[in-house]
Every structure is written in C-alpha cells, then in structure tokens.
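A protein chain is absent from this complex, but the other protein chains hold their places.
Here the chain labels run A and B in written order, and each chain numbers its own residues starting at 1.
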Amino acid sequence: MHLLAQDLVNGILAGGILAVVALGFSLVWGIMNIINLAHGAFVMLGAYTTYQLFTSFHVDPFVSLPISFVLLFVLGYLIQRLLMNWIARAPLLTTFLFTFGLSLLVVNIALIVWSGDTRGVTTAYSGANFTLGDVTVPWAKLYTLLAALAITGTMQLWLVRSKTGRAIRATSMDIGAAQLSGVRVTEIYAIVFGLGAGLAGVAGTLISLSYSLHPTMGDLFLIKAFVVCVLGGLGSVQGALIGGLVYGIVEAFATQLDFTIGTQHISGSGLQDAIALIVLLIVLIVRPRGIMGKATA
Amino acid sequence: MKRIGLGGITGNPGAFAIVLGLMVLLLAVPLTHNGYVETVFRNILMYAAMAYGWNLIGGYTGYVSFGNVAFFGLGAYCSGVLAAHGVSNLFAYVALAMVVCAVFAVIVGFPVLRLKGHYFGIATLGVALAVADIIANLDVLGGSSGLAMHQLDEAHFSTYYYAMWLVALGSMLGTYFIARSKLGYAFVAIRENEDAAAVLGIAATRYKIIAWAISGMMAGSAGAIFAPANGFIDPSITFAVDSNVFPIVMTILGGSGTVAGPFIGSLLLAGANELLQRFFVKAHTLFFGAMIVLIVLLLPRGLVWLFGLRGGVRAWIKSVQVYRA
Partner (left out) sequence: MKLRPTAALGILALCATLAAPSVPVSAAGDTILFGSPVSLTGNLTKEGHLTQEGYELWKTYVNSHGGIKVGGKTYKVDIKYYDDESKNDTSAQLAERLIDQDHVNFLLGPYGSGTSFTVAQIAERKKMPMVEGNGAAEKIFNQGFRYTFGVLSPARRYLEGVLEMARAQKPAAQTVAITAASDAFSQEVAQGAAAWANAHGMKVVYNNKYPDTATDVSSIISALKQTNPDLILNAGHLQDALLVQKGLREQNVMARAYGYSVGPDTPDFANSLGKDANDVFGGAQWSDAVKYKGDPGFYHTAPEYAKAIMDTYHHRADYHNAESTAACLAFQYAIQRAGSLDPEKVRDALAKLDITTFYGIIKFDSRGLNLYKPMVVNQIQNGRLVTVWPTLTADGKPKYPAPPWGQR
C-alpha cells in the first residue's frame, strides 16, 4: 500500500516538471499554430543558463529562474520578430520546418560552446529529503513542483487579467477580429513566441536540479511535451498542468506492473512509454480535444 | 490560401517530367560499381518512398501525421519475421508489409482519424512510439537486441537497390494516378474543408482511412526493403526519429501536395546532408540546420514552387513577401 502512495508522490513530482515543459510548447501551438520543434533546444539553453550561473557565480537555481526566463524570452522574441515573421502567413508546416532547422542549429552551437560533457547542478539541498509516514519526499523536487504550480498559476492569471494577456487570447480566438479591435498581431506573436521560449527556459532550470545536462537533452523532453499538451488540451494552461500530472502518475504506476506470460517477461517500467501513450489514445478517443478541452470535436 | 504556381492537382507538370527523367537516370547508379554511391542513392529512394507516403495523408488529405515511421518499422519487421522463417523473396517481403500496414492503418485509423488536426498528429505519434516500445519488449522479435538478417553477397547486392527503386517509382506513380482520380479530388476536398466535403457527399472517414492505408503501404514497402539491405533491424533503427521527421521535412521542402515535391525534397536534403558530412566533419549538422532555416525563409512554399515561377529573381522576391505578417 505504501508503495502506491510513494508512486503517487513520485508521479506528481515528475509530472510538475513535465507540465512546465509542456506549458510553453502548448501556448505557442495553441495560440500561434506553430509546432515548435526547437522547444527542446530552448529547454536545454535554460538548463545551461542555470548551470553557468551556478558554477561561475554560485547563483542558486531558483534564483536563476527569472534570469533564464528573461534571456530565453528575448531570444524567442527576436527569432519571431526578425526571422519567423517572414513566413508568418505561410502554411502551418513551413514554420514547423523552420523550427526543425533552428533546433539543429541551436543544439550544435551548444555542443561547440559547452562540449559534449555531461554536467550537473548539485546544490547543498540536492538529495535532501523528509519522510511523511512511509513516503520519502525529496526537498528539491518538492520546491520544483511548487515553482511549477506558481508558474502555471501566474501564467493563467496573467492571460486572464492583463491587457496583453487578453489581447493574446483574443488573437487565438479570432485573428481578424482581434486586428480590427486594434491588436498588433506581429507584436503579439513575438510576445507569445518569446513567452514559449521563456517558459522553456524556466523548465530547463527546474530540470537541471534532477536531470543531467547535455546539449541533446531537450529531445527526450520535447516528445513528452507533445504528448502532455495534447493529453491536457492544446493552448490551455490548466490543460498542461493536468496533462503533466496525469502523465507522471501513469508512468509511475506503470512501474508496478511486473509479470510473466510463458517466457515473455512483461515489465511495466520497460513499457512505461507505451502504457502512457495508450492512456493518451484512450483519452483522445473519449475526449477528442484532451482532458480540459471541449468534449466534442 | 492561394496556391501560387503550383499547377493542378499533381503540381507543376514540368517538375514532374524532370523527376521522371531523373528516376530513369537513377537506374544507372549500380553501373558505377561503387557500393557506397549505391547506398547513398538507395537511401534517397527510400526516403522518397516514405515522403510520398506522408505526402498522401499530410500533403493531399491535410492530416498531418507524426507517426508514419510506425509503418516503416512494421514493414521492416515483416521482412525480419519472414527471413527468420527462411523466406528470402523480396516481393514476398513487400507484399506482406503492404498487407500488414494496410490492416494496421484500418484498425488504428477508425479511432484515430476521428480526431482533427493536431490531435490527430499527436495520436499518430503516440501510436508510433507505442508500437516501437512494444516491439522493444517482445522477446520473439528480438526485443531491443533486434533481428539479424541474411544478406545477398556483394555481387548481387544491387538487387536491393533495384527493389528500392521500384518501391520509390511505385509510390511516385501511385501518387500521380491517385491524385488525378476521384480519390485524389476527395482527398483535396477533405483537406480544404472537411465539412463542405461531407455536404458534397464525400464520406470523409472512409477516404481518410484509404489515404492513411495507402500512405502506410508506401512507407511499409520501403521498410520491407530497408531491412534486408541493412542486414539488421532493431527498434532504435527502424523507429528512428529521423525516419519519422525526415520524410515530413523532405516533403515540405520539396513541396507538399505535389507529385514532384517529395522526390526533389529527398534528393536535396539527403544529398546535401551527405555532401556536408563529407566536407565538414564536425560542423556538418550545424550547417545542415542553417541550410534548412535559409531555404524555408527564401522558399516558403517548397522547391517545386521554383519551377512554377515566371519572371526570374524579381518575381521570386515579390512572392516571398506575400508570406510576411
């Protein structure tokens, strides 16, 4: 019984990180209709920003959160404003192709700058933990989860309350009507893409506490972001959070599956990806627009 | 959306003629008696077949699939299983792969093709990853260690090249004739407006499943020949991210929804990758990425578009500006 409780905690802690990774990806996709394959590369840049600040200036990862956000926001803003704006009206997949090239570019520049060494951010509180009954909770991951919740909460509030946030939501609903009511779409797009990159940077910072850094690290998280944001519902902040938590919990519980049929050993942890993806398919069949999306297509 | 200079439903006829001519030229590749050159072009043909498969569902029908690698992998494993049972006939490999992929497409298609747009895309990605993961855990298929296959000796190795050439040609001509038939018009109608198509009496679900199944058969056939030509298959090779992304990238780069586009895209991308790798041992991936970024900015509608442009550089500059926000 206590193993199930421990798995629930493991799943929630892992899911919080996935939620932040998926959040920026989901916003860019849902609002701008851009599938940003460079999102993983941005996550990696956020992680290396934290690493660099931590090793060179002893900046605590949680203090470097806003720095990662701002740096990546500016990068994303400029990429949209200076480059992707040229193809803003081209078909959806043109931008997809662009971000594919961009991702290769960024990863390989990182490989030159930081080399292929695997690195880690180890703070004084890395590995510290406390127990609640039989369940062990690592502090760093708990802080990470709290940060993830705070970030998604702030994002949601900002999108609903602020003027820019409202303009962004208006643009995603009806771009023509938004333009008529005075929204400068070019500017809004640059802000949203910047926001996506900034949130990727934040995700990278949080990941650097539990995962090791390598220029190619973003790819693994990108694939999970794809699944998480669709699981929860595209373009939705709550959707990313719920999707991340569900994904994390499903993977954690999958580990308990362990039996043998004939000579074939079925290992739930070996199959954890397949199990999570089958859950995704079932969710989509029942709710074609994700858990938080409308029930009908 | 304006379709500047893309020609009719099959795309620019001049570009198609050039591509057909190139295919004939490619028959001569084995005459170089250089195994490596043959491998390079065999891979180009393989990617072309996969790109044609993707083009049918993603380009013509407008359902962007991120999971066509599932068919490629299934096709490869069909060959692997047949080879393990002593079958070495390439036609048998392709036939089984086509049947298995079509059946798989129909079974998976019913739930998955109900989904719209991006949700469909991710569901297909999920299917591909799940299939790969399940195969990696099945001992009968070699698990993550994979299956080794007997290969033809060096003197007869070109057989694989010709087989792949046939698969690519079949995919290309198949696309051409499908595009010109009632089927093609139904696909395009679904792409442009699914609801309107339904009003016109096009049974959208049925046509989507047909497009998806034919798409799968093309990718599966490529996989079926890849397996013996490579001599070894495992989940990481047959379900590689590259085999998933490259055909999409190649189709868009060449020009999606055209008959010439996927081939031109595969030739250019695989060819450029090859040359960059030859001359820039360390920085080739960097340049490769930069090249794609540049091409997208300069030719947002793909290379085939270049063939439809009249009036030289000026017309081109003017046309690029259309896509600026």
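Rule of thumb we're sticking to: a residue touches a chain if its C-beta (ideal position, glycine included) is under 8 Å from a C-beta of that chain, and two chains touch if they have at least 3 such contacts.
Predicted model only: the values in this text are computed from it and were never measured.
> Write down which of B:G86, B:G201 or B:G312 is the residue touching the left-out chain.
B:G312
> In the whole complex, not just what's shown, which of B:H118, B:K208 or B:H284 touches the removed chain?
Missing-chain contact among the listed residues: B:H284.
> Decide which residue listed in B:V37, B:I107 or B:L294 touches the omitted chain of the complex.
For the chain that is not drawn, the touching residue is B:V37.
> Please output the residues of chain B touching the missing chain, sorted low to high.
14, 18, 22, 25-26, 29, 32, 34-37, 39-41, 43, 133, 136-137, 143-146, 148, 151, 153-154, 157, 230-232, 234, 236-237, 240, 242, 264, 267-268, 271-272, 274-275, 277-278, 281-282, 284-285, 303, 306-307, 309, 312-313, 316
> Can you list, in ascending order, the chain A residues touching the missing chain?
3, 6-7, 10-11, 13-14, 108, 111, 115-120, 122, 126-127, 129, 131, 136, 138, 140-141, 210-212, 214-216, 220-221, 223-224, 248, 251-253, 255-256, 258, 267, 269-270, 272-273
Here, only the chains that are shown with their structure count from here on.
> Provide the C-alpha centroid distance between chain A and chain B, rounded to the nearest whole angstrom.
29
> Can you name the residues of chain A that touch chain B in the complex?
Contacts found on chain A: 29, 35, 37, 83, 85-94, 96-98, 100-109, 112, 185-186, 189, 219, 223, 226-227, 230, 234, 263-267, 270-271, 273-274, 277-278, 280-281, 284-285, 288-290, 297.
> If you look only at chain B, which of its residues touch chain A in the complex?
Listed in rising order, the residues of chain B that touch chain A are 1, 58, 64, 66, 111-112, 114-116, 118-119, 121-123, 125-127, 129-130, 133-134, 136-140, 241, 245, 248-249, 252-253, 256, 283, 285-286, 288-293, 296-297, 300-301, 320, 322-325.
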